[in-house]
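For this view, one protein chain was removed and the others were kept in their places.
And then chain A:
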Amino acid sequence: MIRESHTAILERHADFSGTHHTEPYECAWAGEATAFLYAVVPCPDPIALEVEVSADGRRWLPHGTSAVLPAGAEGIRVPISHFGGWLRLRIDGPDATAFKYDLYLVLKQ
């Protein structure tokens, strides 16, 4: 049996607008996840990413995985495991709308 996989596009050309969270995504079926953040318009400041998880889709906790997109970088991948039923990312970016990103969540059974 081939392993189930799915790529979800959580953001497309979204703004790095201050501190914000991506939309919750249910992934209880998946055994591993990798978040791919692509800077469509690279940001001159570093962007901090923190993975957050939830058992109920309502109350969120830090997963313990974090990463920093260096200033001007084109993108970053963030591998995640043992995440329960829901995933989202907290993104700390500058309060400006000139810098945009795409966020893909690649899930595998």
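Structural remarks
Here is the rule we go by: a contact is a pair of C-beta atoms (placed from the backbone, for glycine too) under 8 Å apart; a residue touches a chain by one contact, two chains touch by 3 or more; residues count from 1.
Basically, contacts and distances are computed from a predicted model.
The complex appears with one chain absent; UniProt names that chain "GH16 domain-containing protein" among the candidates "Urease accessory protein", "Multicomponent Na+:H+ antiporter subunit E", "Succinate dehydrogenase hydrophobic membrane anchor subunit" or "GH16 domain-containing protein". Within chain A, the residues in touch with the undisplayed chain are 4, 6, 8-10, 12-13, 23-29, 55-59, 85.
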